[in-house]
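Moving on to chain A:
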Amino acid sequence: MQFFFEVLIAGLLSGVMYSLVALGFVLIYKASGVFNFAQGAMVYFAALTAVGMHDMGLSLWLSVPLTMVVMVALGLVIEKIVLRPLVAQPEITLFMATIGLTFFIEGLAQAIWGANVRALNLGIEDVPLEWLLENANMAISQFDLAAAGIAAVLVAALALFFSRTKVGRALRAVADDHQAALSVGIPLQHIWGIVWSVAGFVALVAGLLWGSRNGVQFALTFVALKALPVLILGGFTSVPGAIVGGLIIGASEKLAEVFLGPYVGGGIEGWFPYVLALLFLLVRPEGLFGEKIIRRI
Partner candidate 1 sequence: MPAATAPVGRNRLDTFPGLLMQHASVRGGQVAAREKDLGIWQAWTWSQVATETRAMACGLSALGFKRGDNLAIVGDNRPRLYWAMCAAQMLGGVPVPMYQDAVALEMSFVLENAEIRFAIVEDQEQVDKLLEVKDACPALAHILYDDPRGMRHYTQNFIRSLDEVVGKGRLHDQRQPAFLDAEIALGRPEDVAVMLYTSGTTGKPKGVCQTHASFITAAKSGVEFDKLCADDDILSYLPMAWVGDHLFSYAQAMVAGFTINCPESGETVITDLREIGPTYYFAPPRVFENLLTTVMIRMEDASAIKRRMFHYFMAVARRTGAEILDGKPGVTALDRLRYALGDLLVYGPLRNVLGMSRIRVAYTAGAAIGPDLFRFYRSIGVNLKQLYGSTETCAAVCLQPDGEIKFDSVGKPAPGVEVRIADNGEVLVRGKMLLKEYYKRPEDTAEAIDSEGYFHTGDAGFFDEDGHLKIIDRAKDVGKMAGGALFAPNYIENKLKFVSYIKEAVVFGHGLEKVCAFINVDIGAVGNWAERRNIAYSGYTDLAQKAEVYDLIRGCVEEANADLAHDPMLSASQVHRFLILHKELDPDDDELTRTRKVRRSFVAEKYRVLIDALYSDKRSQFIETLVRFEDGRTGMVSADLRIMEAKTYPPQAAKKAA
Partner candidate 2 sequence: MFYREAGQFKSSYAEDSRIFPIRQDRYGFAFIIALAFLGVPLLAYLGVVSNYTFTAILTPFLIFALATLGLNILTGYAGQLSLGTAAFMAVGAFASYNFMLRIDGMPILLAFTLGGLCAAAVGIVFGLPSLRIRGFYLAAATLATQFFIVWCLTKVGWFTNYSSSGVISAQKIQMFGYTFNSSMSKYLFVLSVVSVMALLAKNMVRTNIGRSWMAIRDMDMAAEVIGFRPMRTKLMAFAVSSFYCGVAGALFAFAYLGTVEPEGFNLDLSFRILFMVIIGGAGSILGSFLGSAFIVLTPIFLNIFLQFLETTIHLDLPSGISSSIELMVFGSLIIFFLIVEPHGLARLWQIGKEKMRLWPFPH
C-alpha cells in the first residue's frame, strides 16, 4: 500500500516537471496560436548550452544567466524569421514549421556542443529524503522534491506574471482575440517575442532539472513528447490544465509501469500516456480545461 504511495508521489513529482515543459507549449499557443513542437528541442538546446559553458569552466551562476540570454535571443530570432512570415497561415502549417524548427535546433545544438551525453550536477543528489524515510518510512527522492519545488515556484511566478504585469494582461488579451489586441494598440510582435523568450526560460529550467537527473542528452527531446499527452489532457490553452494534466500523466504512467508493466513486458511508459490521452480525447475532444469547439457554417 505504502509502496503504491511511493510510486504515486514519485509519479506526481515527475508530473510537475512534465507540466513545466507543457507550460512552455501553453504559453506560446495561447499567445500566437502556434503549437510549438520545437519546445522539446529548446529544452535540449538550453540544457546543452548551459552545461556546455559550465564544462568550459564557467560557474553555473554565470553559464545559466548567459544561457538565458541565448534563449531569449533564440526566441526573438525564431519569432522574426519563422513565425512572422507565416502569420495567418493555417495552424497545421505553423505546426509543421515548428517540426522543421525542431530539427534545426537539435542540429544546431549538436553542431555546437557535440552529440555525446554530458553530466550535470546541481548539487542536489538524487537520494531518498531521510526525514520521510524515518517518519513515514517512504522513499521519496529529495531531488524530485527540490525539482518539484522549483517547478512550483516557477508556475506560481508565471501565474503572477500573467495576472499582475501589463505584458501578462496584454498577453491574455492577445490570446483571446488577436484583432482586439491589435485594436487596443498592443504590438503583437513584441508580445510574441516576449512569449518566446519566456518559453525559452521555462525550457532552460526544465532542461536543467531533467538534465541533471538523466544527464543532458538527445533523449531530453522525448521529454517534450511526453508533454503532448499532458496538453491533450489539459487542453492547449489552459495553464491549470497543463499542471493538472502533468500530474495525472506523471502519476498514471508510473503506476502503469509499475503495476501493469510486468504483465506486458514493461516499457509501457513510452506509449501509455498517449493511449490514455487518446481515449480521453474520444470522450472530450477539447481537453479538461480547453474551451468547447463549436463548428458553425
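On how the list was made: all candidates are chains of the complex that A comes from, given by their letters.
In the analysis below, contacts are C-beta pairs under 8 Å (C-beta built on N, C-alpha and C of every residue); 3 or more make two chains touch, one makes a residue touch a chain; residues count from 1.
No experiment lies behind these values; they were computed from the predicted model shown.
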item	value
Touching candidate for chain A, same complex, options 1 or 2	2
Of all residues in chain A, those that touch candidate 2 in their complex	35, 81-82, 85-86, 89, 91-93, 95-97, 99-111, 114-115, 225, 228-229, 231-232, 264-268, 270-271, 274-275, 277-278, 281-282, 285, 295, 297
